[in-house]
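Handing you a structure now.
A single protein chain has been omitted from the complex, and every remaining protein chain is retained in its original position.
Right after this comes chain A.
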């Protein structure tokens, strides 16, 4: 298989201090949340190319959010910034004291997009949700959604609440990168077949570098996973848990490689699927042994290498 690299430009925008660079460094550079307080304000645009799923190249534009930079993006730099955008992620600090100004800049950026990149997907993140007390979180978020949808006019947007201190970060970013994988559906279908072959309740595919979820075996409502009624946050929690453990391995100059669990609740294997993905196979049937699951993963590898290449071609 020969696949040319596919490039996607991703704009990260939002007021200064809203948390853009923090998120980027956690997702793509595996930095722990505790170190984000050391980040300085981003000066102008920091461009990064990150490889995702091997052939997909994300061209991340982390745009420093201070007023002077924003004014320049919207005027002189306008065509440079807003052309060829695949995705724009706009970050709002949930505790922002200057919401009116934030919204004004946001609307100006939407204008820029409709002028140069009509097809771009827009994701809005209401960030630092951890600062809101537990009981008030969903009410505060709902109010923000209303406010942001109103400000977006006809532009279809998706609003998500996030925090670098919990799994919401991974949920949001998984849904963002999923829009960049045109044939993720196809992967899901094959994961389902694979799950059946393993007698698995569920199979989850992660991108290797970020550990974001790119496909799962249980996409429809009638499958056994519903009957098991597993935790609804399991995908993003798994990303968070594995990322944290990988970090702690690297502090010991070790590299995380694979995980097998035969716990009271279930049996599972987390292992490399392809060069660029990891797979988690979760089994509730107590008869199935981890060795059998590992064997199945080994045998499925070549098939998924092939599928993965295709998944990026739309």
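To be clear about the criterion, contacts are C-beta pairs under 8 Å (C-beta built on N, C-alpha and C of every residue); 3 or more make two chains touch, one makes a residue touch a chain; residues count from 1.
Just so we're on the same page, contacts and distances are computed from a predicted model.
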The complex's invisible chain, by UniProt name, from "RAE1/2 domain-containing protein", "Nuclear transcription factor Y subunit B-6", "GTP-binding protein" or "26S proteasome subunit Rpn3": "GTP-binding protein"
Of A:157, A:177 or A:268, the residue in touch with the unshown chain: A:268
From A:20, A:171, A:190 or A:234, residue that would touch the chain that is not displayed: A:234
Of A:97, A:118 or A:251, the residue in touch with the unshown chain: A:251
Those residues of chain A which, in the complete complex, touch the missing chain: 34, 130, 165, 201-202, 224, 227-231, 233-234, 237-238, 241-242, 244-245, 248-249, 251-252, 254-266, 268, 282, 284-286
